[in-house]
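Every protein chain except one is present and positioned as in the full complex.
Chains here go by letter, A, B and C, matching the order in which they are written, and residues are numbered from 1 within each.
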């Protein structure tokens, strides 16, 4: 009853994404798959789920060979997959109900070919019991986390023999991640094999019976529970890899860069104010839908200010659009990579220079050598691994794409750096790299980072602003931001008693 | 072509009315539907101008629709005209098979009908034709005389347009009768910009066949395109163009210095339009009309135009009285 | 936006009413303009609002409408069938040739016409699905191919009963049964109108109430997501083009029957008109995507306007302008209100 992967390799042009990976997945077992960005995790998953064909190697189930390369074949063999890029899992323009029904459309439900709207709704609520999603809303009106929930619900609802989850929690908050972990254990208890990818080691430790480590496309180590985090990280990073350094203390806090007064995260929320100085990093956290993204988008000029006043370095700051923000020295890295940052088919180089095109003009025209230098700078600074600055960005792994689209904003030496979930899908080592650069940069720059992961905030922030349902729920220096206190503030329990100073 | 010549006086033999104006015409209640296959191009525009002028003279309301080259649309326009119950209908061009079912409906509804250049398929309707075979014959006569009956000819033709198809029949016969004349290439495009598309093709054909003496372009848009091609290649002394149809703009092209377009055979489209309206008016008034009316063409050549200093169709009809046919479907109560 | 903020919660109820009104106007904007047009024309010309004239209007949009329904289906998957007009033209020629030149029955002509439609669809599928050529480019190639083919099979000539073929008159003619498809009636309703109604209903059900319809829309929304969900994208895209080809073939058969001859270039006007109907349909009932009902309304919109203007004796050369102006007006209303909502 096991799925066996036997010496599977995958070659993309000059890149070997996977080389000779052999792995067994046994029923009822939750296997963690980890590795640095670009190690080959998603590639292995795409092969298992039939999304791409391997260059060589075989797959088998109970000793019978499987000829994958077609997602429907894989589904019929009982493989259910949640891919890393959630936008590969939802159809914009269709309702939530229709999205929940997507697999049924492929294989034909029990109801035959005729489907009324009521039938679709009924089938959809069976797929997602208790999620509380608006079934008739167009799916693009939901935030990323809700879309992720839809994709996960679809995979869980179908009878699977192998359940594959590629970074399912990257957009989820801890509460939702906890609920997911519960359901994953339930499935495993029912005899399903689970393959689980995450960069959050705590999740892996809590959930997995066995951990498989990929490095440069090779399977380098396998650990059984109980897991030893240091050993896993060492295996991930390899002999040359450095263990991430602990965060440095703030060296010097400069002038106030951003002053916000009477602002609101959302139209319905309470007004509040805050200050950010050069040299410090303000973390913003809260549950999904707390309004982190809304607040940061206002600061970045991507969304009109709901209320109040902003000033930057003493002068009024009223960005009408992101261009104004950039001109004022504010760099805003948005939350959703695929929808908000990636231009399909474009090279890494063009992505890096897009916000700064004026700087690469020589005698009226764009100078390629100058652009390439900028791209190489970002690649070196963040250790972006992949085929180089001229390759299309799709040829990079998800985490490496993230490094490019976040890193390009650091290249501009802004006065204020606004980062929304910058670590989505980024591995521990790279997270430390980005954190280090951000903190270095913070000597001249004020930084605001939104994240729903307390660990990330601990690695980076000096102070944490907690939001709850669009209103401020408290502000803590990082030393006081223990998981328990954060949890209380995020859940809104403390709001009424006036947790804010 | 200086258009400064004084507007010519109507050259027709002014006839005095021989009958009283019927009451219906006097009160201006007469509605005539004009159902056209096409409306763009000099020929159709001048035809319409003539029809409108005559309608005004006869105090008739002309309701115009155009299929714009879509034959089904023309048939539908005709059906719509029948439901609107006008006093008479004029069908201007069209394909027999396509318009005949609707013409039957008109006949069944007792609406008098004039069919111009299309076979109505019923004896109830009056047919009006301009003699396309004669047009082709006249211009081919000029071509034969100028070339001495031998030489290469580029032919411009696109099938599917009734007048062009009829002219083509004459050309096919002419080739059989005159083995000395060789068709070295056939080209042709009909679209919104026929002249410039034909010019591009004619240039290619002339490059490929350097010895060509003449281009036969029996439709004025074709002739204009061919003239453009010859001019742009600088071959005006070597290649002559034989066209068909005539408009003020065409006269401009023909009389230009160094113009290769030497002869054309034409009716005056405005006159044909007038005749069509007159015939319809007679039917409305219950007068006797010949069942088959014909408007004969005239051959017009470059030299004649230049010698007489003609620069517009009005002047032309003065110089070629044969182009005006006041006796075809004469309306007794009007001075036409 | 800032006004809304200052208004605060006090302004909310009136804003809600306004936004509901906008939503209604958005959903029904184009239908409203059409209704207004009908009322206006009826008042100005009593002959407009009669049953026979309604049939004339319907008949004038039937052929375009059928082509547009096919184009709509091909659009749902994100495709775009530029070849539909050429397909109509080719089918007209093929049916005419079958009966006139080869002296075969009307039934054979219908079969030949439908096969031609499927052939066009096949080439489109080969290009877009198998060779992965982008839809617009591929169907443009097919357009030229079949426009050319329709000319070549007849040597550039129209096919009319009694035409000369190799010196002798062509043996056949349009059969009566076939001609009935163009000119006949069923309970006083012209056959093309009946066909249009039936096809509209069929396409409506297909797109809105079947699994296939949802799969088609899913592919149009995100083909990769559909593929990963196990939907056989290639098959559905082929289905889209097949429906488009068959619809164009049916339109071609009806047009051929109406024309009574194989007219070179008969299909040419139908590309722009059918695309126009399908695109106008986007704005109907707030769909903002290709949909059957919208396409029917789009086709009727143009038909009603042209018929009414002709009745009002508006000069034919003003009709295009009025059509443009009304269309632009309706679109601006629809889409502007959509945002307010």
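Methods note: a contact is a pair of C-beta atoms (placed from the backbone, for glycine too) under 8 Å apart; a residue touches a chain by one contact, two chains touch by 3 or more.
Predicted, not measured: the structure shown is a model, and the values here were computed from it.
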Next item on the list: Over the full complex, note down every shown chain the hidden chain is touching.
Entry: A, B, C
Item checked: Residue among C:44, C:137, C:186 or C:205 touching the omitted chain -> C:137
Margin query: Going by the contact rule already stated, which one of B:32, B:107 or B:228 would touch the omitted chain in the full complex?
Written below: B:228
Notebook entry, point to check: Given the contact definition stated above, which residue among C:78, C:156 or C:184 touches the chain not shown here?
Noted result: C:156
Next item on the list: In the full complex, which bits of subunit A touch the chain not displayed? Write them out.
Entry: 53-58, 67, 69, 300, 302, 321-323, 325-327, 332, 334, 339-346, 350, 354-355, 357-358, 360-361, 364-366
Next item on the list: Name every residue on subunit B in touch with the hidden partner chain.
Entry: 1, 3, 5, 7, 39-42, 45, 49, 158-159, 184-189, 191-193, 195-197, 199-201, 203-205, 207-208, 210, 228, 231-233, 247-249, 251-253, 311-312, 314
Margin query: Considering the whole complex, not just the chains shown, which residues of subunit C touch the missing one?
Written below: 123, 127, 131-134, 136-138, 140-149, 151-152, 155-156, 275-276, 279-280, 282-283, 288, 315-325, 327-328, 331-332, 334-336, 338-339
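Assume only the chains that are shown with their structure count from here on.
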Next item on the list: Give me the chains shared as neighbours by subunit B and subunit C.
Entry: none
Checklist line | Geometric centre: closest chain by C-alpha means | finding: C
Notebook entry, point to check: Computing the C-alpha centre of each chain, which chain sits at the greatest distance from subunit C?
Noted result: A
Check: In whole angstrom, what separates the CA-based centres of subunit A and subunit C?
Finding: 44
Margin query: Could you pull out the residues of subunit B that touch at least 2 other chains?
Written below: none
